[in-house]
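Let me begin by presenting the structure, written as structure tokens, before commenting on it.
The complex appears here minus one protein chain, its other protein chains still in place.
We call the chains A, B and C, going by the order they appear; numbering starts again at 1 in every chain.
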Amino acid sequence: MSGNTIGKLFTVTSFGESHGPAIGCIVDGCPPGMALTEADLQEDLDRRKPGTSRHTTQRREADEVRILSGVFEGKTTGTPIGLLIENTDQRSKDYSKIADTFRPGHADYSYQHKYGIRDYRGGGRSSARETAMRVAAGGIAKKYLKEQAGIDIRGYLSQLGPIKIEKVDWSIIDSNPFFCPDADKVADMEAYMDALRKEGESIGARIEVVATNVPPGLGEPIFDRLDADLAHALMSINAVKGVEIGDGFACIDSKGTQFRDEITPDGFLSNHAGGILGGISSGQNVTASIALKPTSSLRLPGRSINLQGEAIEVVTEGRHDPCVGIRATPIAEAMMAIVIMDHLLRHRAQNLNVQSGLPVLR
Amino acid sequence: MSGNTIGKLFTVTSFGESHGPAIGCIVDGCPPGMALTEADLQEDLDRRKPGTSRHTTQRREADEVRILSGVFEGKTTGTPIGLLIENTDQRSKDYSKIADTFRPGHADYSYQHKYGIRDYRGGGRSSARETAMRVAAGGIAKKYLKEQAGIDIRGYLSQLGPIKIEKVDWSIIDSNPFFCPDADKVADMEAYMDALRKEGESIGARIEVVATNVPPGLGEPIFDRLDADLAHALMSINAVKGVEIGDGFACIDSKGTQFRDEITPDGFLSNHAGGILGGISSGQNVTASIALKPTSSLRLPGRSINLQGEAIEVVTEGRHDPCVGIRATPIAEAMMAIVIMDHLLRHRAQNLNVQSGLPVLR
Amino acid sequence: MSGNTIGKLFTVTSFGESHGPAIGCIVDGCPPGMALTEADLQEDLDRRKPGTSRHTTQRREADEVRILSGVFEGKTTGTPIGLLIENTDQRSKDYSKIADTFRPGHADYSYQHKYGIRDYRGGGRSSARETAMRVAAGGIAKKYLKEQAGIDIRGYLSQLGPIKIEKVDWSIIDSNPFFCPDADKVADMEAYMDALRKEGESIGARIEVVATNVPPGLGEPIFDRLDADLAHALMSINAVKGVEIGDGFACIDSKGTQFRDEITPDGFLSNHAGGILGGISSGQNVTASIALKPTSSLRLPGRSINLQGEAIEVVTEGRHDPCVGIRATPIAEAMMAIVIMDHLLRHRAQNLNVQSGLPVLR
Partner (left out) sequence: MSGNTIGKLFTVTSFGESHGPAIGCIVDGCPPGMALTEADLQEDLDRRKPGTSRHTTQRREADEVRILSGVFEGKTTGTPIGLLIENTDQRSKDYSKIADTFRPGHADYSYQHKYGIRDYRGGGRSSARETAMRVAAGGIAKKYLKEQAGIDIRGYLSQLGPIKIEKVDWSIIDSNPFFCPDADKVADMEAYMDALRKEGESIGARIEVVATNVPPGLGEPIFDRLDADLAHALMSINAVKGVEIGDGFACIDSKGTQFRDEITPDGFLSNHAGGILGGISSGQNVTASIALKPTSSLRLPGRSINLQGEAIEVVTEGRHDPCVGIRATPIAEAMMAIVIMDHLLRHRAQNLNVQSGLPVLR
């Protein structure tokens, strides 16, 4: 299959450029009979939406999603769900000056090499604008997982540049502009971002995503393991440079007795593995962490070349997120939801009626 | 497709259990006309083979691969290449006592939940034994990439528990048991491993893999990005808990001006991105890093449950690698080779004859 | 992948119901740099469009396609092409009375069994309305094949009920309502259809499709043979019950010396095989033939059951094609184009630079 589809049974196929008339996607494989309205998807879209605080890009997009098919009288029918968002705030002229330049750190240069042509307006297809469709599609998966399997998928920002959270209070995540779960760090983050903006700089971030109540058994070894598919889905998000499952890189300097999660009849004693053993969910929380790089769109000049191969200086004056990680929490949740949904369906297909004889431990 | 196939155009489909009669795979999509013999694949298999030093498992496997199809008069024919390795050192009786126990940190528990049945001998399908086929299949990709595109794929161990390398000397990698590129650290590693073995413990490790001379343009946004597919392939290796592209998690506390790799007519000024921009290779070295957890197979007792859900103590007495990372370098190379090979073919298919008008910069 | 995608490298993913707000599709994998406008696709859409003669349904659909992405400044960019057609003539009330009945010969009954819910308006997803998107997507493939490879794909109606054509004059196909290539049969067909309409009946038809100038080498044995993929694509068209390649069923009573297409240095002496040998194109014309059943939507009453399982009598009063085959020629062409396009890309990927040493014979 071509590169714009993800999933095997629950598939999302996406299209659209930053400054084209619309972006959209087709969600295929959603089971029939689930109540679904546009409002169900709008909630996460609004969480991702730009322009909701001074810390994100000021591009104004209504990001109103329309369901074009696959839902009849308020319920999914099992047929593909077409989703569409019109691009309303395109301002193409902002971008005309980059037509033959390649912004360093951006996809401009590699797209030009690959295709020999590119829609340079706002990054075209490589713009993070496409992540709106991931959020919309992921919303369908999240709803199904929640309602049919009791699975919750939630995320938060755990690090913004040098500022690391020290505690996780789920109740405050949606009440600050960072999806930060540590109330004591919000003011620091605000101050940091304000200084950064003045400086003209950008910064990286770390996001954690957690799925709770995942049934054991999801994941298809040896290549389509749950962790491998999560790594694929999360690494496919713009600006992501690293993915960890469970303790991730901290495992390197761990010893076996520390790292192996011992089991008792009452449950696991730890969850270093992040809820996945041998590529298959164990029943514990599935946890993943991603690193997002600082955006390369800066008003501080950078060295680059133009289409003629000549040295130039690039200054980006458009509206950009100084920390793309700030808006990435709903996107990461969406990608985890899509992967778990896909594996829930795949697991069912092959392993229906399996009696493991084992208790589900958490 | 089911879980035992990787790739879209250059595909590897794998089968086999640790203690079954044989393991094997089918490599489909290799271009015709390439010289190929079993010896070409044996070299990397021997690099991965157990029992070559006191620091790895003492299981003795000849790991001799047979080519069963797809090669005629010494050349690939374009038809699928069947590969087979007989299991010669099975010693099933070592494993009989774990028939109804679940080793903590292993896939025993999750396989039981998923399938309700498992070949418990040596971990069955979840054993790292299957990685031999990855190495064999990857050998085909490596050879093609090298000969037809000049692409080299090499790896090394960059950290073993607390010991981090400080320099990379490619010439010594294959002359020590760790694939360690820093001659000054080899003695430390040997001492560390000897102590660890006495202790009965295991430890994690970090592997780096680098592809040089990759043409720009490989990778299919937005989901099948080169980095996303590398993350998938690398995370699918047993024991891997984290994947980084380029600087990986270090990007979190980087600023945009530091991280964006500026471009000059003579080349890029840095490679924090790991050779991938917007999911597409830029022409720079493609670099990835993985974290491997310490094995959970220890002779130090661990708490677990049995098939009846009762508390038990598990002691593993078989032959195990105290650091699975030690033998993982050829496996990581193989997975990177498979992914780059797949994307080389995919890129060709859609973008044949594209004239980017751009120089290839490194 | 889920059921609404066709192709491996050149993929079409479709959505939309007969009476929903819109139908659409995503075409992924089109090479960059091809000139493309909506007008290029409109031509075939207009050939398929209902209501152009008294012999087809009188539903009025403008069928105006919009390109939403993947084209920039008039050229394809290599990114997915989103296509959308608004449904303008929906008249839902016509269909309300079939909400809990199952029209015999229709998908109503099987959809209900599969999904437990269905958009009953006009057949919902099972309506032939979705074939408009096939034609639009196929138009992209046809244009590429024509311009880049000189391949022409054309079809005609070769039989309408009892009336068989006796000659093929390509020049008249688009100048009669049947895509009939035999001028001497058009009047017969008109008379036949007029009588049929009065009767309240429907009738089957046969369509032939031919691709000329196909390069040898397309098709991936052993499962994704060119003939197998054509059979899949053509059988997926609504109402198709049979597919033939070349002479098709006539081969049963043929002898080997008759059927094998002998070869001379000047070309093949016959083309019973339909241009495909061993699943791979030979360079001769690729020919296929399909049988379309008579529509089951009739004003003559039929026996059926309702949702309660009770016997009912069904009379269909909507606007229906008495011979769905009449409008099927552009659809069959589109499906053949999509398959050949996909295989052209696949062939390139694996077999670039192959020197067969053989002449291309026709």
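Throughout what follows, a residue touches a chain if its C-beta (ideal position, glycine included) is under 8 Å from a C-beta of that chain, and two chains touch if they have at least 3 such contacts.
Everything quoted here is computed from the prediction, not taken from an experiment.
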item	value
Touch criterion as defined above, residue of C:D28, C:E61, C:D227 or C:E333 at the omitted chain	C:D227
Residue, one of B:G124, B:G204 or B:P322, that touches the chain absent here	B:G124
Residue of C:I151, C:V186 or C:A205 touching the missing chain in the full complex	C:A205
Positions on chain B contacted by the hidden chain, ascending	1-5, 7-11, 13-17, 20-26, 28-29, 32-33, 66, 68-70, 72, 75-82, 84, 114-119, 124-125
Positions on chain A where the hidden chain makes contact	8-9, 29-33, 78-79, 221, 345-346, 348-352, 354
Touching residues (missing chain, whole complex) on chain C	1-6, 8, 14, 102, 104-107, 109-116, 125-126, 130, 159, 161-162, 201-206, 216-225, 227-236, 238, 240-265, 269, 272-274, 276-283, 291-298, 300, 302-305, 307, 309-311, 322, 346-347, 350-351, 354-361
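The rule is simple: only the chains that are shown with their structure count from here on.
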item	value
Identifier of the chain whose CA centre is least distant from the whole-structure CA centre	A
Same vs different contact residues, chain A with chain B, by half of numbers used	same
Superposition rotation for chain A onto chain C, Cα-based, multiple of 5°	180
For chain B paired with chain C, centre-to-centre distance based on mean C-alpha positions, whole Å	45
Inter-chain centre distance, chain A versus chain C - centres from mean C-alpha coordinates, in Å	38
Multi-chain contact sites of chain A, meaning residues that touch two or more partners	1-5, 8, 14, 114-116, 125
